[in-house]
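A single protein chain has been omitted from the complex, and every remaining protein chain is retained in its original position.
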Amino acid sequence: MTATVTTPPQRTPAQRLLRLARRNKLSTVGLILFGLIALAAIAAPLLSSHDPLAQNILHRLEDRSADYLLGTDVYGRDTWARILFGLRVSLLIGLISTALAMIIGSALGILAGYRGGWVDSLIMRIMDMLLAFPTLITGLFIVAVLGANFWNIVLAITVTILPKFARVARAPTIALKEREFVEAARALGYSDVRIMAVHIAPNVLGEVIVLASLWAAYAIRIEAYLSFIGLGIAPPTPTLGTMIREGFEHILDSPFVSIYPGFAVLLVVLSLNLIGDGLRDAIDPKLRD
Amino acid sequence: MTATPLMTVEDLSISFRIEDRWCRAVNGVSFDIMPDETLCLVGESGCGKSITAMSLMRLLPGSARLGGRIGFDGKDILTMPEAELQTIRGRRIAMIFQEPMTSLNPVLTVGEQIAEPLVLHKGMGWAEAKREARHLLDLVRIPDADRRLRQYPYELSGGMRQRVMIAIGLACRPEILIADEPTTALDVTIQAQVLALLDEIRREQGLSIVLITHDLGVVANVADRVAVMYAGDLVETAPAGELFDKPSHPYTQALLRTVPRADAAFDLHPIEGQVPSIQSMPEGCRFAPRCGEAHAACSSPPNLSSGPHAVRCWARRDVA
Partner (left out) sequence: MAGFILRRLLSTIPTLLGVLTIVFVMIRVAPGDPALAILGDNASQEALDAFRERMGLNDPMWVQYLDFLRGIARGSLGESMISGTPVLTSILEVLPYTLELALGAVFFGVVIGTPLGIMAALKRNGWLDYLLRVVSLVGLSFPAFLTAILLILWLAIDWRLFPVISTPTGGIGDRLYNLFLPALSLGLIMVAYVMRTARSAMLDVLGEDYIRTARAKGAPMRRLFLHHALRNALIPIVTVIGLYFGLMIGNAVLTEIIFNRPGLGKLIVLALNQRDYSTLQGLMVFSAFLVVMVNLLTDIAYGLVDPRVKLK
């Protein structure tokens, strides 16, 4: 039984994503949650009365109080303030590395899919090699070898998640390049670069953006893991992973020193996963029904 | 024909929900299935014949809304509890499908799949059922049965798989075998073999076959009776010979003109236009927009006339 279904009116990819997000409650919750967290990170100095770096031995490992909203750590630093400032590092590193991975990865994937032949084989072989390393280990290795600083961490995370974008961008490109509008553009003598940027990239965008929110969630987790292992931004700059590691040493006396930043990581990651999951659902309804 | 029908379909309607609206795909269809006959359900794709066939065993997904009555053995298939239905499916009514490539489970052996209905319905053990499966493969003319039973579906050709499907269908000696375009996906030479096999088996075993097809050539070869469907309506039903000699409904006539015939060599006439979408059905006679003989009366829906040769058309009230 085949029923003709009327095609919905054409919308730009951005409009489509917004409409999909509106129709999906989970991703809306995620979007609001993420917005609140991002705002809190941006407004960190306004939301905390304490300096995240100020030590106060007299108030070490204190419980929650009106003054110290989430208590203090072993040096008497305010956990709430440190979480807010730590979120800045997490979000900055997570978002920058995801953006870089998304741009470079999809460009490579589109190039591989569009050109085919040896270009495709070469790019995808390299991506396979990168995928052969256990995810966190790639990051560990790069940061360990190059040294732990902001851009090296960004590089490490970018390299880790880049192959996923290449794969996702490649598949639809192969299908798209046979379509009439691409053939037409080629017949009109447009350059390959122009065809890839103007005609293919926007059509691959939907899937790439869904993936981006899911991998941003992962990027933020890798950053936290790296600093937990001691390969994060050097102290005294607060990062969530470092806070968890330091707090873990006093887990018996004051477990919340490591649990609060742990929940902060959970909330950021969850908000991004909610967004991505809802969007993926909307783009591929088969996953739902 | 005075025999009592095996199955009585009365005013069957089937609706699906499409974008928050219920759309009728089958619109009050009635017909009987008599013992020991081949009934062909004919029509273009999208006319509702496949879902009609599936509803005879209530195989449609839960999202479909069914109305009317399907009487079988004094009971109504449509309202029967699922557990009771399971004792009828595969045992008294069996079905084979259009796609032999995907209709067999890829991870189970052919033998297990043929033996399964026997184990389910006849209380046989697996060993006994597998022995019976060998005979069934002989019945559907698959040589080298022992080897075939151990094979997986991917190791068989399309025609071979459809034979396996038929063997599964016949396993419990059902009273009715529903075959939904069983040859569409096969090569032309294989098509003829599979149809001949079905026809032979029907004669040997004395069962009724409901054959769903869009191929009038097939109908001419095997049908005892024909029911023609158009856009969810049953538009004409008649004994096969009569339908081919005296087609009454303009749609049936048009359909017959699309068949190449030896005597009318090159005079092929495709039907203009398309089957209307179920979301936008014409108000009156559903064929009117494509009908050369449409007139004022056709803006309201005609009824099916009564008798062995029944037609749903304002212009042909008199033929039967």
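The chains carry the letters A and B, assigned in the order they are written, with residues numbered from 1 in each.
As a convention for this text, a residue touches a chain if its C-beta (ideal position, glycine included) is under 8 Å from a C-beta of that chain, and two chains touch if they have at least 3 such contacts.
These numbers were taken from a predicted model, which means no experiment stands behind them.
The chain not shown here is in contact, across the full complex, with A, B.
Of the candidate positions B:26, B:145, B:168 or B:254, contact with the unshown chain belongs to B:168. When the omitted chain is restored, the residue from B:45, B:87 or B:157 that touches it is B:87.
Subunit A meets the missing chain through residues 26, 125-126, 128-137, 140-142, 144-147, 217, 221, 224-225, 228-231, 244, 248, 251-252, 255, 258-259, 262-263, 265-266, 269-270, 273-274, 277, 286-289.
Residue positions on subunit B in contact with the hidden chain: 57, 59, 82-83, 85-91, 94-95, 97, 99, 102-108, 116-117, 120-121, 152, 154, 165, 168, in rising order.
Here is the rule we go by: only the chains that are shown with their structure count from here on.
Separation between the centroids of subunit A and subunit B, computed from CA atoms only, is 53 Å.
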